[in-house]
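Would you mind keeping the following structure in view while I ask a few things?
A single protein chain has been omitted; all remaining protein chains appear in their positions.
As written, the chains take the letters A, B, C, D and E, and residue 1 is the first residue of each chain.
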Amino acid sequence: MKLILAMIKPNKLDEVHQELTGLGIGGMTALEVKGYGRQKGHTEKYRGAEYQIEFLPKIMILVAVNSDLTEKAVQAIAAAAKTGNIGDGKIFVLSLEEALRIRTGETGPDAI
Amino acid sequence: MKLILAMIKPNKLDEVHQELTGLGIGGMTALEVKGYGRQKGHTEKYRGAEYQIEFLPKIMILVAVNSDLTEKAVQAIAAAAKTGNIGDGKIFVLSLEEALRIRTGETGPDAI
Amino acid sequence: MKLILAMIKPNKLDEVHQELTGLGIGGMTALEVKGYGRQKGHTEKYRGAEYQIEFLPKIMILVAVNSDLTEKAVQAIAAAAKTGNIGDGKIFVLSLEEALRIRTGETGPDAI
Amino acid sequence: MKLNRKNRRPGLGFLKLLCTVYCALFTLLAPALSWAQAQSALDSGDTAWMLVATALVLFMTIPGLALFYGGLVRAKNVLSVLMQCFAITCLVSILWLVGVYSLVFDSGSGFLGGLSKMFLFHIGRTAQNGSIPEALFSMFQMTFAIITPALIIGAFAERMKFSAVLLFTGLWLVLVYAPIAHWVWGPDGWLNQMGALDFAGGMVVHISAGVAGLVSALVLGKRKGYPATPMPPHSMTLCVVGASMLWVGWFGFNAGSALAANGVASAAMVATHIAGAAAALSWMFMEWIKHGKPSVLGIVSGAVAGLALVTPGSGFVGPVGALGMGIVAGIACQWGASSLKRRFGYDDALDAFGVHGVGGFLGVILTGLFASPLLGGFQQGMTFARQLPVQFLGAVATLAYSALGTFIILQGVKALLGLRVNPEEETEGLDVSLHDERGYNF
Amino acid sequence: MKLNRKNRRPGLGFLKLLCTVYCALFTLLAPALSWAQAQSALDSGDTAWMLVATALVLFMTIPGLALFYGGLVRAKNVLSVLMQCFAITCLVSILWLVGVYSLVFDSGSGFLGGLSKMFLFHIGRTAQNGSIPEALFSMFQMTFAIITPALIIGAFAERMKFSAVLLFTGLWLVLVYAPIAHWVWGPDGWLNQMGALDFAGGMVVHISAGVAGLVSALVLGKRKGYPATPMPPHSMTLCVVGASMLWVGWFGFNAGSALAANGVASAAMVATHIAGAAAALSWMFMEWIKHGKPSVLGIVSGAVAGLALVTPGSGFVGPVGALGMGIVAGIACQWGASSLKRRFGYDDALDAFGVHGVGGFLGVILTGLFASPLLGGFQQGMTFARQLPVQFLGAVATLAYSALGTFIILQGVKALLGLRVNPEEETEGLDVSLHDERGYNF
Partner (left out) sequence: MKLNRKNRRPGLGFLKLLCTVYCALFTLLAPALSWAQAQSALDSGDTAWMLVATALVLFMTIPGLALFYGGLVRAKNVLSVLMQCFAITCLVSILWLVGVYSLVFDSGSGFLGGLSKMFLFHIGRTAQNGSIPEALFSMFQMTFAIITPALIIGAFAERMKFSAVLLFTGLWLVLVYAPIAHWVWGPDGWLNQMGALDFAGGMVVHISAGVAGLVSALVLGKRKGYPATPMPPHSMTLCVVGASMLWVGWFGFNAGSALAANGVASAAMVATHIAGAAAALSWMFMEWIKHGKPSVLGIVSGAVAGLALVTPGSGFVGPVGALGMGIVAGIACQWGASSLKRRFGYDDALDAFGVHGVGGFLGVILTGLFASPLLGGFQQGMTFARQLPVQFLGAVATLAYSALGTFIILQGVKALLGLRVNPEEETEGLDVSLHDERGYNF
């Protein structure tokens, strides 16, 4: 099992979500994060004082998948999240040792 | 060492927290996330336009534990978070390579 | 490749960010979390009812780095985030199996 | 407000006959004259003030009270509170027009008014009440009928069905508010006839709503998780804004109850403001002493408590009396909202009873003290021996009637619609479960 | 409200002498008379009310409308809406002083006023309009000129350049608002002369702004992602607060349009309030029936719709007429803001047309019905046969003129500055991209 972490542009969540459910992935978790990268941030100004805002709003998605689906899931996310502009984001894959569904107590691949 | 990631229902944080401290686990980190899964979301309506809200509020907990405590911690979380209804959440276990306590510089199991 | 997770004090983000960019690390992701640990929380009182607030605001940073930079990055974060007071936070290191830059499709170390 | 007209004896010397004729004529003409006076006395200044006072009291409910209460609940229930305040405003307005105004202010029996003023028939643009248009008088009083049931919702917040709130409000307005308001303010109301003093609604508004809140809290039961789970206010910022608006609006409430822009209104404004300020400080300092820190929720709750407590006396007490009443308010209502509530364990979520019930009751009694010129008040000729028992009777009567009426109505609504949302809806929050909306989408 | 002054022909036939004497006397007395008129006619009560009414109507735009609209957009655009409302307030105020007041209220032609009142020259502290200072009259009317273009922004929210909004507002005020206001309220405006009834701006404010909104929405095109992407209100809490402030401020708008603190103002206040309440409930219940749940956005939208619809009739219709108009408003404007909009697929983001256009149009027509004493109104001597065609003509004329004017102005602004932000700016949000600020930093 793998745990996929993807940082994407905020307005891409819906498309990514659709792609993943299209693959039959029935669960995921999303959260709002601030990302720093090559995409330059913006300036905010308050009464003449300038603030360089370097962290931009992104959405991070966590998806636990069975190992065989990993590649497909990663590709699906990448395809849906891509705009071709700087700041499209990154996908990271971690190895997942164990999973457990709280409601049923199922573990391993069944729990995902 | 392991890193436990658990997605639970928002109102279960207190109980899970108590169980874990009961086990002698003295640290954890929690954050608000949005979860998608079997639990169906709800509809929001604004002037006749319907929005299907598929991501529901959940809380994610991160707990770094020593390997020997992992099983106990997972069971404690599962027990405290369980309601038996859909949407109770998932627990994921990752392998933790290194840990460091910033204040003291301690590393490894001592840092947790 | 490694994925570094660091929980730090909220007002330390800027310094940590500077240290990391100083090392040539060009990307990271930050989010607001609530931390529980040795640092005691505070009490909130509303019309005589006391609430013990045990989770304190922290910031969590995620940085994917190439394995050779890991040690330096961890030390940089620790140095910048340290105040010497309880609650300075923890750094966790996970093994990162794969990385992908959505915009270009680059994978592995190139993607970071 | 009473008019003191001194009879002038015109007759002089030996012209008995002339005098008699004069008197006879005066007697004959009196009704016509008084009618003519009523018609001719429209005062644009008084009217201007009452137009504004009406706006101010409406402002107290939407958005004032809505924000004060809305800020105090958890984020998942904020809209349910705003919705209840807004819907109550609308529903009461229509019912008031249809018949409740008539039931309160038309003469009828000592218990309830008649129905000749339904739909404001025959009132139009020209009928007057004192020196202002009667349509305006009706509007002003409507705003009191709006805020009273809106105060109650603080007690049953975060758990009552919206449909049940609507039905309860309608029934309560007709069956509880209308009679009590008629007793106290109706031309032939029995408490009015007995000389009970209630300048701006200590009995009519605060006791009746506070007690209704207590009964609702008892009948509905506690919120899920109360008191173990912390349920801190989701936005103290909104709460402070709401309290500030209540304060400003209260000038319309109390000084507006003079029904004129004059010295009475001004003195009422002074009393109102001083009581609010004194109560805010006394609550704050009490808390500072007891808990070690002064809190924002404390100071604003104190202000509301002082404003509520001084309401029945605002037009009768002097500034020093108001100061005293304010200090009492801060201490007593703090006790009502914390010790008393915890002692008996009911879940009066936002302290409708602790603040308005306790404050209203004490205010009605203390009005019987501080209205006296002996204590700096303006009620000439008042004696404690005569006034205090009347005040006590009024307070107890409104308390008992409101408690009973509320209890019966709640049973009826429960039978018809049910009162509480189900536990899942309560956990999810009323905003999404009842209204398909969320307060914030940041 | 119109003053009908009838010319009296004094001199008759051969009485030269008499005529001469008359003229001489008139000449002699003229200054004294005009002074006496001016001096004696100032009414402090009316002035008090109009000072407040002016404050109330300003309060409707900032912060009322700003919050109502600001709460409805996404968090990334909230400041752009507040900024537009605020800047429009400032810009219109200056233009009003410079010349727009004169163009509207100075006599000129039936189409547009003259320029003798530019910069309020010669008005000072003593000139009067009716029983109030003319400077105050001008201020009161200014607040109407402020809110009208501010209403339009609801239609093109979340996508228009700020510079374009400013230029558009300035041009629209002079080229569209000024003529229409003169037609309806100018001493020699053609619709005024025809006897069109528009107490507080059904044509001048609501039709003109609503239609301008529709045209803007069509010219600018849809927001990126509309209607596929959900764009829920980022803060229904702000939205409710704004709607409540609009309601309270509307008392200044409608009852203030009596220009006096009297029975007319009071009746207008009743009509306004009842229509708002009735429309709120009718929208809410309709939605409850259609969608299964009553919503907060529904009830507050209904209130605004009712207040808008009753505006042209508020000083003419009775409370029962207002009740009827309110019920219609809730149903019709709900249809305008949902079915109609979806049918034609334009993106009137915050329903400026659906609520104000539809409500304003129906309100102007229904005023021609409910103003009649036969239906409880106060317009003595009114006949449907005479009034309804005039109302219809007025509604259609303002609609057509505003549509055309708006279209032309938008083309001009587009040529000069462009209308829309670019897609990246739209995605990032107008707050950061146009103003370098964010609404919230929690």
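As a working rule, contacts are C-beta pairs under 8 Å (C-beta built on N, C-alpha and C of every residue); 3 or more make two chains touch, one makes a residue touch a chain.
Small disclaimer: the values here were computed from a predicted structure and weren't measured.
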| item | value |
| --- | --- |
| Chains on display which the left-out chain touches in the complete complex | A, C, D, E |
| Absent chain, residues of chain A that touch it | 44-49, 51 |
| Residues from chain E at the interface with the omitted partner, ascending | 42-49, 51-52, 54-55, 58-59, 62-63, 66-67, 70, 78-79, 82-83, 86-87, 89-91, 93-94, 97, 119-120, 124-126, 132-133, 135-136, 138-139, 142, 162, 238, 261, 434-442 |
| Positions on chain D where the hidden chain makes contact | 10, 12-15, 43-46, 48-49, 52, 56, 74-75, 232-237, 240-241, 243-245, 247-248, 251-252, 255, 260-267, 269-270, 273-274, 276-278, 280-281, 284, 291, 293-297, 299-300, 303, 318-320, 323, 378, 440, 442 |
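To be clear about the criterion, only the chains that are shown with their structure count from here on.
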| item | value |
| --- | --- |
| Number of hops, chain C to chain E, where each hop joins two touching chains | 2 |
| Minimal step count in the chain contact network, chain A to chain E | 1 |
| Copies chain C and chain B - interface residue numbers shared by over half, same or different | different |
| Centre-of-Cα separation between chain B and chain A, whole angstrom | 17 |
| Multi-chain contact sites of chain B, meaning residues that touch two or more partners | 31, 44-46, 94-95 |
| Chain E, residues touching no fewer than two other chains | 232-233, 291, 293, 295, 297 |
| Which pairs of chains touch, using the document's own definition | A-B, A-C, A-E, B-C, B-D, B-E, C-D, D-E |
